[in-house]
Each structure stands twice: as C-alpha cells, then as structure tokens.
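Everything on this sheet refers to the single structure shown next.
What you see is the complex with one protein chain gone and the rest in place.
Think of it as A, B and C in the order they're written, each chain with its own count starting at 1.
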Amino acid sequence: MKSLILRDLRLAVRSGGGFALTLSFFLIVVMMVPFGVGANLDLLARIAPGVLWIGALLSCLLSLDRIFQLDWEDGTLEALATSPIPLSGIATAKATAHWIITGLPITIAAIPLGYLLNLETEAYIWLVASLSVGTPALSFIGAFGAAITVGIKRGGLLLSLLVLPLYIPTLMLGAQCVTIGSETPIKLLALVAAISLFCIALIPFACAIALRANLK
Amino acid sequence: MLLNVTNLNCRRGPKLIIANVSLSVTAGECIILRGPNGSGKTTLLRFLAGLSDNAGIKTYNNSIAYSGHLDGVKSTLTVNENLSFWAGIYATNNLDKVIKKLNLEDLSNNLVGELSTGQKRRLGLARMLISNAKIWLMDEPTSSLDTSTSSLIFEAINLHCKNDGAAIISTHINLNIPKSRVLNMEDFAVKREDEDDPFLKGSFQ
Amino acid sequence: MFELDKYTDTVLLAYTVSIILLGTLIWATLSKSKRIKRALDAQEQKTDDKR
Partner (left out) sequence: MSLWEYANPAKFMALSARILPYLAIASSCLLLAGLFWGFFLTPADYKQGSTVKIIFLHVPAALMAINAWLMMLVTSLVWLIRRHHVSALAAKAAAPIGITMTLIAIATGAIWGKPMWGTYWAWDPRLTSFMILLVFYFGYLALWEAIEDKDTAADLTSILCIVGSIFALLSRYAVNFWSQGLHQGASLSLDKEQHVDNTFYLPLLVCIVGMVLLFLTLVLIRTRTEIRSRRLIALRLRGI
C-alpha cells in the first residue's frame, strides 16, 4: 500500500498537473467571487468561510476522475485487483494519495486566500482546522464517486452530479465551523472529524464493491 | 493441484459466453486456450483471475498473476520505478534478479514512454516474474511481437513451468512447451440447455 | 360546507400543479409499459417463428 501511495504521488508530480493545477484552480475560484459580488470588504468577510470551503470542494472535485481512470485505462487496475492487496486497501491508498496531492495543499493555500477575502483574524485557526479534518472526507467520498464512474466514458459530469450531494454535510458543518458567531465551533469541528473518520473507515469497502462491479 | 474449476459458467455482460468449464491444473503444466475471436478465451482468463464471480473456482495456492491485453505500465515512470512499484505491491524481493534475467539492465533508467512495444511487453512479463505467483494467466502474451521477443516470453513460461509453476495462456502461435495441453474453447460452447438467464425462464403474461 | 376564501388561487394552483405532475407520471408509466410490451410481444413472436 505504501508503494501504491508513493507511486501515485510520483505520477502526480511527473505529470506536472498535481499540485499546481489544483491550487491554481482554487485561486481562480476564490478570485472570481469578488468579481462576482463586488469588492465590499465587509460582505467578503461575511461570505469568506463559505467561499473558501466551496473553492476547496470544487478544486478537490477537479482531480477526482484521475484517481482510478488512468489505472483503468492502462490495465494497472486489473493487475492490482488480481494482486494480494484487497480492493479496499487499494481504494484507501488511492484516496490517501489524492488527499496528499489536493487536500493538504488546499488547506495550506486557504490561509493566504482567506486574507484576500478579508477573513476575520480569529477565523483562521478554525479555517485551517476544519479544512484539515474535512478534506480527508472529501477525498474518500470522491474516491467512491470515481470508483463508481470509472467504467463510464466521459463520466466527469456524472461524477460531479454523484459526488456533490455527498459533500453536502461536510460542507455545511465545515463552513459553519469557520463562520464567526457560530456558537460552538469546537462541536462542529468534532462533527466534521467524525464524518471524516466515518468515511475513512467505511468508504473503502463501498469503493471495493463498485470497482469489483466495474471490473466484471 | 494448483487450480480446480468445476462447472464454471462465464458471462460477458448479460450474455453467456462459455458454459460448463471443468479444468484442473497441476504444477508444471501449461494450458493453451485455442479458439477463434469471441470464443471466450479472454472471458475465461478473467474469471480464473478472480475478476468476476468466482463460484466454482478453487485455487489451492492462492497466488495468481494475470496479464491482460494491456501491460499495466506507466509511461511517465522509469522501468525501474514501474517494476519496484510492483515488487512493493506483491511484497517480493526478486527485482534485481528479474531485471537481469530479462536483459532490462540497460533500460532500467529509461522512461517507459520511450520504450518499444516489445520492450513494454517484456515489462509486463517482468511483472509476472516479480509476483512470484504459481499460476500465470496470460492473454495473448505474444500479440504484435516479433519472433525473437516471442521466444523470450515462451522461454520464460517454459522455465516457470519447470520450476513447478503453471500457466494458462491464450495464443494462436505454436509453442514449444513440453508439458503443454491444448484446450479447445469449442468444447465449452454454450448449448441451449445451458442458458440460465433468469429473464428467459418461463413465459410472461 | 365547501368554501374557498381569499386563498382560492393558492389552493387551486397547488392542486393543479400536483395533478399535472401525477398525471405526467402515470401517463409516462403507462405509455412506456405499452411500448415495451408491444416490442417484447413482437420479439417473442419472431422467436417462436424461428423455432
């Protein structure tokens, strides 16, 4: 499993897409918001938590189809499925690699982007905390969507349609946690962490069922 | 005995392709699947590899390596990186031996994207060797290869069978493998009474 | 006892929309059912002829 994670990271770096593409997309999405709603700093401060979380979510979505698609196309997935590693382990490794490639840089990049949106000073800690415990859920749920749509040609749009509704609880709780004035950010943070742990524990098995069905 | 199959029915999508496959493989044996395109060679190999329902398939030594039409190599990684990845997956440590055996030393730092088709196939073969699996399932291992590369692959299969391994191969070229046995896919052709589609049973009103 | 007060429009609109939606569903269900049944009958006929 370790070698699978390492290989995925290496592939992401080699193909150049990896970090840079996701981060540029995140930057652009966040940048579009002031263009759309105006440069009123008070307004921006108020909507910053939501915008940053939605930006993180969309950037995450962007690279989801790569999780299994490339390995599916060149026959690696078949070979992996017949290897001693169980499919759930493969899904865990792939989702972890995806998190390192997207979730982690997004969490870090959110800090300067928060500044662009005039995020309140006290909110930064909750922003980083909620993104770092919430993005694993995004990667694992995304891996599930990718596993389901891996056999579908041009399944990108469908992938978004399937995955975005699954992101709703994480987004609601995560963004609410960052919003200043929400009474119990620590409780919300705990709930986001609970969703993440739940996803890490159970989603790989759902991925395994989906991959198995697709490989048939 | 390494593998025992009894009354296996294989369907591709909704269609029954082959029926009543019974087959047992012992160590040192090489089985060659023969039949025209669409006769179910690939389907059978995929079922044996455990990629579909595995009712009726019994493996006594749970190590199978499967190689399909695609080699499963990444063109942006070097030969060495590709192979050490598989060594990590199969948790084996014979990487250097395999590289030497298949004359891949000179290529080991080349990107796979720069290799020829034959060289890529050699990488696919290298993965089979790295896996240390007893049973090799190979789907057209010599397709689009010249004679010299083909013979390299046959030699490897030969050696594998000599070392108490076994192989099931679909090919249309004659192989010089001593203990080989030819399996005609026509024997498994679907007869009307084999049809088990639940939607064809009975009549509807 | 029947009366609709100042909310006549609201109530009628709600009932119209619901009945249109339900009607569409029922119509779609029945028409697809008929279409597939006809296609299947034709196919069964063909199968029987060949036997």
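Rule of thumb we're sticking to: a residue touches a chain if its C-beta (ideal position, glycine included) is under 8 Å from a C-beta of that chain, and two chains touch if they have at least 3 such contacts.
Quantities reported herein were computed from a predicted structural model and do not represent experimental measurements.
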Touched by the hidden chain, restricted to displayed chains: A, B, C
Cross-chain touch to the chain not pictured, restricted to A:22, A:139 or A:176, is A:176
Given A:148, A:178 or A:193, the correct residue touching the omitted chain is A:148
Provide the residue numbers of chain C that touch the chain removed from this figure. 1-8, 10-11, 13-15, 17-18, 21-22, 24-26, 28-30, 32-33, 36-37, 39-40, 43-44, 47, 50-51
Even though one chain is hidden, which residues of chain B still touch it in the full complex? 13-15, 195, 197-205
List every residue of chain A that touches the chain not included in the displayed model. 141, 144, 148-149, 151-152, 155, 158, 161-162, 164-166, 168-169, 172-173, 176, 188, 191, 195, 203, 206, 209-210, 212-214, 216
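As a working rule, only the chains that are shown with their structure count from here on.
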For chain A versus chain B, what separation do you get between their C-alpha means, in angstrom? 36
So the centre of each chain is just the mean of its C-alpha atoms; given that, what is the distance between chain A and chain C in Å? 42
I'd like to verify one number: the distance from the centre of chain B to the centre of chain C, where each centre is the average of its C-alpha atoms, in whole angstrom. 52
Given the complex, residues on chain A that touch chain B span 2-4, 6-7, 10-11, 14-15, 74-76, 78-85, 215-216
Touching residues (chain side chain B, partner chain A) in the complex: 49-53, 63-74, 76-77, 81, 84-91, 127, 131
